[in-house]
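All protein chains but one are shown in place.
Right after this comes chain A.
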Amino acid sequence: MALFEARGLHKRFGDQVVLEEINLAFEAGSLSGIMGPNGAGKTTCFNVLTGRYRPDRGSVRFDGDDITGWAPHRIVRRGISRSFQIMNLFDEYSALDNVVVALPSVRSRSFDVLHAIDADSEAQDRAETILDRVGLRGRERVNVRSLSYGERRALEIGVALATDPRLLFVDEPTAGLGTGATARLAELIQELKRHTTIVMIEHDMRFLFGLADRISVIHWGQVIAEGTPDELRENPWVRRSNLGGLA
């Protein structure tokens, strides 16, 4: 059985149906890609899968639990984390503190009002390791607002990783990155893939096809195609949407 499975998800905003009927399954240890045109409902799909919105119909199962309609924090505690397409950081904090807040060990003492968190060297070390992993070594004490765009994108993933997820959803991680940063990100995702099941929405098809084990194409609120990168290269929709020399 798949680690994560969504069945018959339907979501509308007012009378706009965004997700018609979504069926997805992700195997443990795999990297699944999600692609589709702008406005297809990919981010909305993530929002439903991670508890931001409750689906109007359908169910979501993770590792044997029915998590449909769970609050985001419960889903995170169960082992699912996500990064955001539009950056969603703690802008007044340093890179390090963004990660520290997200650590499970810090979360477990969130009602501690007596100690200073900066005195928790274990949490500091753990956060530094995570920042190192996402390529932010030496930038720990820099305020988020002073980080470059690419660094903030990396931190976005670092914060998601800090919760120690078994399943990680990543929403368009390369958006706005240059070629150098995109290549580094590909390396990072390769490395993360060894320990974590990943689901990634991505526009950059070269990037996605190089990393994903399986890819689903979402269009008109449905999964219109699904398969390995090789299978999908033959897909008419994928072909038509010009994949800049993918073939």
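Descriptive notes on the structure:
The definition used in the following text is that contacts are C-beta pairs under 8 Å (C-beta built on N, C-alpha and C of every residue); 3 or more make two chains touch, one makes a residue touch a chain; residues count from 1.
Basically, contacts and distances are computed from a predicted model.
One subunit of the complex is not drawn; among "Acyl-CoA dehydrogenase", "Branched-chain amino acid ABC transporter permease", "Tryptophan synthase alpha chain" or "Quinol oxidase subunit 3", its UniProt record names it "Branched-chain amino acid ABC transporter permease".
Only one of the listed residues, A:Ala25, A:Ile117 or A:Ala175, touches the absent chain: A:Ile117. The hidden chain makes contact, of the residues A:Lys11, A:Lys42 or A:Arg82, with A:Arg82. The chain not shown here is touched by just one of A:Leu3, A:Ile34, A:Val60 or A:Ala102, and that residue is A:Ala102. Contact between chain A and the absent chain runs through residues 50, 52, 71-74, 76-77, 81-82, 84, 88-94, 97, 100-102, 104, 106-107, 109-119, 141, 143, 159, 162-163.
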